[in-house]
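Okay, handing you the structure first.
Of the protein chains in this complex, all but one are displayed in their positions.
Labels A, B and C are assigned to the chains in the order they are written; within every chain, residues are numbered from 1.
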Amino acid sequence: MSSYSRFRTRIPVRPDDIDMNRHVHNSKYSDYVLAARYDQMERCYGMAMDAFLERGLSWVVRASYIEHKRPLRLGDIAEVETAIAAIGKHGVKVEFEILKEADGKTVAKGWFDYTLVCVAKGRPQIIPGDVAAIYSI
Amino acid sequence: MSSYSRFRTRIPVRPDDIDMNRHVHNSKYSDYVLAARYDQMERCYGMAMDAFLERGLSWVVRASYIEHKRPLRLGDIAEVETAIAAIGKHGVKVEFEILKEADGKTVAKGWFDYTLVCVAKGRPQIIPGDVAAIYSI
Amino acid sequence: MSSYSRFRTRIPVRPDDIDMNRHVHNSKYSDYVLAARYDQMERCYGMAMDAFLERGLSWVVRASYIEHKRPLRLGDIAEVETAIAAIGKHGVKVEFEILKEADGKTVAKGWFDYTLVCVAKGRPQIIPGDVAAIYSI
Partner (left out) sequence: MSSYSRFRTRIPVRPDDIDMNRHVHNSKYSDYVLAARYDQMERCYGMAMDAFLERGLSWVVRASYIEHKRPLRLGDIAEVETAIAAIGKHGVKVEFEILKEADGKTVAKGWFDYTLVCVAKGRPQIIPGDVAAIYSI
């Protein structure tokens, strides 16, 4: 487990997230993690995605891993907990765990490997010192 | 404007709702209305979709109309207001208006025409008296 | 029915289009029409969306109407037929019909009202003569 701060975002399941199995569709869990990160970038780290874009920077997913434990269903609320696991030269690894609000049980967990890119050049970018500092809480 | 009660549901925009124009994707507005109706069926009318399904009934969209006024963007919160506009023999017409929470301005408005169906037969079903009563508030 | 040309695009149903009712999700029909228009702009009218963007122009949906006749299911292929119904000063009205390839039956039909906008100003734009000509086939 990471020594960096863990943050939590509440994501209500929407009917359009449900698939033919009457569960939240697999690929939607990635979208829930993305939504949680956007929320936490702004609310918890104090640097919203917009602030990155204004500096000509953006984050892209290099790799991700997800393990499914239990389904979420219509009416459920997801609690998405994320934490920085490691800060590298050009990217960060973010661990996540998705819990079902009603019983606190783990729904899914895994990680995302994000690379910082310069939007103009489309190339990986060394993480600026102030960004590394913001993410080191 | 309908004489039936109007209810409101708050839907935060998620990053996966945003399209290449950096606005909420057109077809997602229908999904926001659907999410609002599911919420309001349970919370405001006291008869959740599950209660219909348990009685072998379901609602299907027969037709819909939507008018777009302004875009919603990442970080915005949609307020989805709906009201029954008319109750027919086999269905209901639901009016909606989507507002941007930050300024209260109208984002989109329109209506959905829903038909009640018997799930087993897949055929329109006369609206039972108790359902009509529930929707007449 | 329009006097302008009708074009057809084949769209295979994907598993992520299916919702809890085991049908193609309502709002996906709009996405099928959008996909058909993008295909037809390039393939049939000879002016792809990119060519509009390069001229600083884009199309936005002002209003849409859709009527559902029959469901599409997993394994089905949608045939999306569209035609310009009318060309106005700032926009075009596009009629569509979605058919199920296997039996040729109508799945849904309706129309989209698109407005041409100047991307920089975000304002409606008078349709240039050459664009009107391209769409008048």
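The criterion applied here is as follows: a contact is a pair of C-beta atoms (placed from the backbone, for glycine too) under 8 Å apart; a residue touches a chain by one contact, two chains touch by 3 or more.
What you see is a predicted model, and the numbers here were worked out from it, not measured in a lab.
Enquirer: Of the residues listed, C:D31, C:E67 or C:E101, which one is in contact with the missing chain?
Expert: Of all options in C:D31, C:E67 or C:E101, contact with the hidden chain holds for C:D31.
Enquirer: Of the listed residues B:S27, B:Q40, B:S64 or B:T82, which contacts the missing chain in the full complex?
Expert: B:S27
Enquirer: Tell me, which residues in chain A touch the chain that this view leaves out?
Expert: 21, 26-28, 30-31, 34, 58, 60-68, 110
Enquirer: List the chain C residues touching the unshown chain?
Expert: These residues touch the chain not displayed: 11, 14-16, 28, 31, 34-35, 38, 42, 48-50, 74-75.
Enquirer: For chain B, which residues lie in contact with the unshown chain of the complex?
Expert: Interface residues of chain B facing the absent chain: 15-16, 18-20, 22, 25, 27, 74.
Here is the rule we go by: only the chains that are shown with their structure count from here on.
Enquirer: Name the graph shape formed by the protein chains and their touching pairs; answer line, ring, star, complete or other.
Expert: The chain contacts form a complete graph, every chain touching every other.
Enquirer: Taking all residue numbers used at the chain B/chain C interface, answer same if over half belong to both copies and different if under half do.
Expert: Both copies touch with mostly the same residues.
Enquirer: I'd like to verify one number: the distance from the centre of chain A to the centre of chain C, where each centre is the average of its C-alpha atoms, in whole angstrom.
Expert: 34
Enquirer: With centres defined as the mean C-alpha position, give me the chain A-chain B separation in Å.
Expert: 29
Enquirer: Please output the residue numbers of chain A that touch at least 2 other chains, ranges allowed.
Expert: Residues 15-16, 74 of chain A each touch two or more of the other chains.
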